[in-house]
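All remarks here apply to the structure that follows.
Shown here: the complex without one of its protein chains, the others still in place.
When the chains are written out, they are named A, B and C in that same order, and each has its own residue count from 1.
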Amino acid sequence: MIKGLTRAGLGQVGPVERFATLASQFGFGAIDAGGKELEDWIAAAGLDGVNSVLQQAKVQIGSIGLPVEWRQSEEKFREGLPRLAKDAQTAAQLGVTRCCTYVLPSTDENAAHFMAIATRRLRTCADILGAYGIRFGLEFVGPHHLRTRWAHPFIWDINSTLDFIEAIGKSNVGLLFDAYHWYTNEATFEDILKLRAEQIVHVHINDAPNVPIAKVLDNNRLYPGEGAIDLVAFLKGLQAIGYTGVVSQEILTPQPPTAPAEELLARSQRAFASVFAAAGLE
Amino acid sequence: MIKGLTRAGLGQVGPVERFATLASQFGFGAIDAGGKELEDWIAAAGLDGVNSVLQQAKVQIGSIGLPVEWRQSEEKFREGLPRLAKDAQTAAQLGVTRCCTYVLPSTDENAAHFMAIATRRLRTCADILGAYGIRFGLEFVGPHHLRTRWAHPFIWDINSTLDFIEAIGKSNVGLLFDAYHWYTNEATFEDILKLRAEQIVHVHINDAPNVPIAKVLDNNRLYPGEGAIDLVAFLKGLQAIGYTGVVSQEILTPQPPTAPAEELLARSQRAFASVFAAAGLE
Amino acid sequence: MIKGLTRAGLGQVGPVERFATLASQFGFGAIDAGGKELEDWIAAAGLDGVNSVLQQAKVQIGSIGLPVEWRQSEEKFREGLPRLAKDAQTAAQLGVTRCCTYVLPSTDENAAHFMAIATRRLRTCADILGAYGIRFGLEFVGPHHLRTRWAHPFIWDINSTLDFIEAIGKSNVGLLFDAYHWYTNEATFEDILKLRAEQIVHVHINDAPNVPIAKVLDNNRLYPGEGAIDLVAFLKGLQAIGYTGVVSQEILTPQPPTAPAEELLARSQRAFASVFAAAGLE
Partner (left out) sequence: MIKGLTRAGLGQVGPVERFATLASQFGFGAIDAGGKELEDWIAAAGLDGVNSVLQQAKVQIGSIGLPVEWRQSEEKFREGLPRLAKDAQTAAQLGVTRCCTYVLPSTDENAAHFMAIATRRLRTCADILGAYGIRFGLEFVGPHHLRTRWAHPFIWDINSTLDFIEAIGKSNVGLLFDAYHWYTNEATFEDILKLRAEQIVHVHINDAPNVPIAKVLDNNRLYPGEGAIDLVAFLKGLQAIGYTGVVSQEILTPQPPTAPAEELLARSQRAFASVFAAAGLE
């Protein structure tokens, strides 16, 4: 598995080039980034220039975010597709093979109707990404408070999301598997063993405060190893099924951290070292 | 449009051969039937024999019912697929081009999850039917009491069903358009004009008692022209968009009617004559 | 049916706005255009400005061309997709519902392999177009000389193209039906009757010199009614199946015509008047 970073929880890591360099300095092999910032970087430094920086830093772009608003109006949805095609093209030029979005666990729409619409829209996104050899990860979102945040329950667990993926019906769609959502679903090591590695597109890692699971808030996350999630079981499960992709830290917090990026990166480095070692990973 | 009959509301019309003959005698050009009974008929009379009876009677099989239980367990669903393939093969041998199922407007399952599962399962059914050149009609179900009959709202109107069909994503899937559900949705002539004829696989006709729409019960239907539904607008709308397929009477009642079939068929014949004439159809 | 024009055979009709105005002056209700020129027009005149010109002229954009090179390398193919998404978005803003490409009847690639690749690539195009409510028309190309122009035979007739469309498997894909290719396939009025109107996305009209069919060259076309094609049967067939879309003149010639556009448009107007009248169309 490749240690990776998202910006969440790292404060001011600056533009993507600096973020890549910092990640490299602290022992990470991947960063998640936005398609648009990659495009801007290529515009400034040239494709060869960007690839050269990434190769020298031994850092890959783990995943890009989905630049399409698929949860609101049809008009909004359509507006994002040219950007998605452009981002996918840019990402493919850098060898990026993953793009991800998250699925909220409740909705103000009629849930069945919204599922039908979401299935169609995310299929279109998968089609465009697939044309560039990019896989598409859907992140189920587990925290209980979000399951009732909007009027109607949607989906939030592994099995429902796998069924959603089958409804979409494209071979390049899989899970974004986040330790936080695994934990808040009270899913187990055995639940991971039921998965095949190729069903997992991307992984997020982080930790949760030691409060009753039903009280765990989505944006109150801790550094890996500093909380209550059994990340050793999480990582061992992923290893057992043969997952070899990126595991990206994502620490959503009420306020962005104010400590210097270097300090937070060093803390991340120690956090990864600790949980990877405990899981018997290098 | 072709005047058609389902068995609902006709009492004892007997086996399919007699049903076809009776339909012919009372001026109908189509009957809906089950795949299994068609198969049995072919086994008894031979394919040529059956086709000869139907041609002589100038009666076609309007639609077969879906022999697959797609609303319960995966095991149940799988059990029905060999029967579906067999029924589709049988139907194709008789030139049948339609198969239909209905979609209940509420569910005890998580609605979003069930929509994902239903999308996949009905796609499989559509795939099998499509291999035999058969279109697949989904009937939305409008009566208000069924929208709250089970724990969670599902879908019950035209637009949601069209979105469901797009989620399924197969070109042979369309609407079974039933006057009763059009009425209980308070849909209009203009709503029909928004449709294209090829989006409609099959049509049901019947009438509703003159009670507030929210009180209309699904299984309390009247003969066409005997109730409150504006069937003239309904038929004119279908004609305006170029629908030329079958319009089948379906009269669900609390108890099966006890009058002789001939009497009920004569009443059906008069009912059709009346509403077709009022709509300017032959 | 709506009388339409492509630029082919019309000489210097100028930018799209002038083309639309000229078309209107000579009694046409549609022009085919490129997505990029529509985008430029909107950039210059505003969406409302463009829509206002089109509405005043009573001219619609019949179809846009596919801006994707799907016949060469994967890289080339990918390059075109952001443009396709942008063109589709632009087209949808103007109410355009058709985009078309042509399929050459021979190839230097292994024909089976190229069919597999083309199926996937055109499906992606159909997916993107479908997201904007746009249908995608595939034009089979009949002239004999092109069937042997490249090393291996590909496809050139109605049935093969319908099978290609089924292989693509998207409900928004259909035929671009061109009188020239219908003629060079020696297809008949009855062959048109076998089609359903919704299988036809767009129609091209033109005429062929009176030489043996095997000698008819693709880029040696005549104005409708000036040659050997039975356009009355062609139009009557389309009418019989209920086709109500655009019929666009497309006259490919060895050299672009040098006569003034107005002269050529007047000739087109007379040509359409003549064949439409002969077919009993207004």
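Observations
Heads up, the rule we're going with is that a contact is a pair of C-beta atoms (placed from the backbone, for glycine too) under 8 Å apart; a residue touches a chain by one contact, two chains touch by 3 or more.
Since the model is a prediction, treat every value here as computed from it, not as a measurement.
Although it is not drawn here, the omitted chain touches the following shown chains in the complete assembly: A, B, C.
Residue-wise, the contact with the chain that is not shown comes from C:R120, picked out of C:K58, C:R120, C:R149 or C:K194. Here one chain is not drawn; of C:G11, C:G34, C:G65 or C:G169, the residue touching it is C:G169.
Among C:K36, C:R71, C:H152 or C:K236, only C:H152 touches the chain that is left out of the view. What chain B contributes to its contact with the hidden chain is residues 77-79, 81-82, 84-86, 88-89, 92, 121, 123-124, 127-128, 130-132. Mapped onto chain C, contacts with the missing chain fall at residues 107, 110-117, 119-120, 123, 152-155, 160, 163-164, 166-167, 169.
Contact between chain A and the unshown chain involves residues 169-171, 196, 198, 242.
Simple rule for what comes next: only the chains that are shown with their structure count from here on.
Taking each chain's centre as the mean of its C-alpha atoms, chain B lies 38 Å from chain C.
Put simply, the C-alpha centre of chain A and that of chain B have 45 angstrom between them.
Contact with two or more other chains is made by no residue of chain C.
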